[in-house]
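The structure that follows is given in the form of structure tokens.
All protein chains but one are shown in place.
Up next, chain A:
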Amino acid sequence: MSTEATPAAADVEMYDADNPAPVIEAPRKRTKKTPKSTRTNFEMYGWLFMRLSGIVLVVLVLGHLLIQLVLDGGVSKIGFAFVAGRWASPFWQAWDLIMLWLAMLHGANGLRTVINDYAERANTRFWLKMLLYTATVFTVLLGSLVIFTFDPNIS
């Protein structure tokens, strides 16, 4: 009555009761030692930051895209003069600065959770996060430097 869908694979190694095949364990299994209480609120603040910065970014980014791509001639108007004109106003400087910081930190924190979830080995996780943090710090600092030291009369 029963039919085998797949015939038992002929293993090169033979397993029996005394010599069972190794079971496939979860890569990062929870054990008695696992809960190392971190005693900080870092993850909570991270979670809150994602929600709050997300709300602000919706306004900032959509406004940015609207100004850059839709209003007043669209993308073709963007040039050195356009940027110089906007950054003459402290309002647009602040807008771009806040957008830069929030977007970078929001994205970096999101990628951090992705790395935490998906990287299996502790070493891989560590180095991927170091790469991420380096890239984030570099971009944020470079962007801030440009916004603050922008010289419209550069030759």
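The criterion applied here is as follows: a residue touches a chain if its C-beta (ideal position, glycine included) is under 8 Å from a C-beta of that chain, and two chains touch if they have at least 3 such contacts; residues count from 1.
Heads up, the rule we're going with is that contacts and distances are computed from a predicted model.
Asks: Any idea which of "Fumarate reductase iron-sulfur subunit", "RNA polymerase", "Methylamine utilisation protein MauE domain-containing protein" or "Leucine/isoleucine/valine transporter permease subunit" UniProt assigns to the chain that's been left out?
Replies: "Fumarate reductase iron-sulfur subunit"
Asks: Touching the hidden chain in the complete assembly: which of A:21, A:71 or A:154 does that?
Replies: Going through A:21, A:71 or A:154 one by one, A:21 is the residue touching the chain not shown.
Asks: With the missing chain put back, which residues of chain A would touch it? List them for me.
Replies: So the residues of chain A touching the missing chain come out as 1-6, 8-9, 11, 13, 15-17, 20-32, 34-39, 41-44, 46-48, 113, 116-118.
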